[in-house]
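Here the complex is missing one protein chain, while the rest keep their positions.
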């Protein structure tokens, strides 16, 4: 079980929609659609992925990190460092 | 024909890989994989989409915008404004 | 003369405001203010810098790149490549 388990169906639905958007992007390129329209669609897919990331990270802090911190010890430090690294990757991507 | 037409096959290949990554993300969630690992995969897909955007934008400037500017007139201004708006959306997403 | 020259006073005013925000950030840290409040202020300064970037880039496309493209030749390619590189740096930062 993970922090996101109770919202699993919601995440799966969002990812299927994003998968469809990426497939739609390929179709747009295939059909030589206008570059700017393709870019607009890419922004939509990117925003979708970003929202999934922020949701998962929030659940991760609320569950996995919170549990580790409540128990304390070395695992707590490890979990916070890991979360900080994931945040840095998100911010920089 | 579009600015990206000559690299179409390359873009299609990259988009299929990204589509596969997004499908892989759904599988990770389905299997309750560790949140941080899911986040790492999302970053990879996002970076992939970003690279496609930057490539398309570069081709767009080199071809569509360049042509409009060479011909001059109102369409040139319009094309530059449109490109600037697309850049702003990219930077902010 | 540069693409931004006619809006110079406006850019200078915005940069002075951002400089003041950064100085305010140091004061917040000096006074041990709450981390989240400091982060909110940093976001404001970052957004300010981003808006200046997008403005300068728009002027750059409208003036420097447009001129080079109108004249054509090797300088035109160079200017577009340079602009694309600057956009990539902006998007990735």
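A, B and C are the chain letters, set down in written order, and residue numbers restart from 1 in every chain.
FYI, a contact is a pair of C-beta atoms (placed from the backbone, for glycine too) under 8 Å apart; a residue touches a chain by one contact, two chains touch by 3 or more.
Computed from a predicted model, the values in this text were never measured in an experiment.
Colleague: Pick out the residues on chain C that sit against the missing chain.
Modeller: Those residues of chain C that touch the unshown chain are 1-5, 8, 11-12, 15-16, 18-19, 22-23, 25-26, 29-30, 32-36, 38-40, 42-43, 45-47, 49-50, 52-53, 56-57, 59-60, 64, 82-83, 86, 89-90, 93.
Colleague: In the complete complex, the non-displayed chain touches which residues of chain A?
Modeller: 50, 53-54, 57-58, 61-62, 65-66, 69-70, 72, 76-77, 80-81, 83-84, 87-88, 90-92
FYI, only the chains that are shown with their structure count from here on.
Colleague: Please work out the Cα centroid separation of chain A and chain B, and write it as a whole number of Å.
Modeller: 18
Colleague: Roughly how far is chain B from chain C, centre to centre by C-alpha average, rounded to an integer in Å?
Modeller: 22
Colleague: Please compute the C-alpha centroid of chain A, do the same for chain C, then give the distance between them in whole Å.
Modeller: Here chain A and chain C have centroids separated by 28 Å.
Colleague: Can you list the residues of chain B that touch 2 or more other chains?
Modeller: Correct list: 50, 53, 57, 83, 90.
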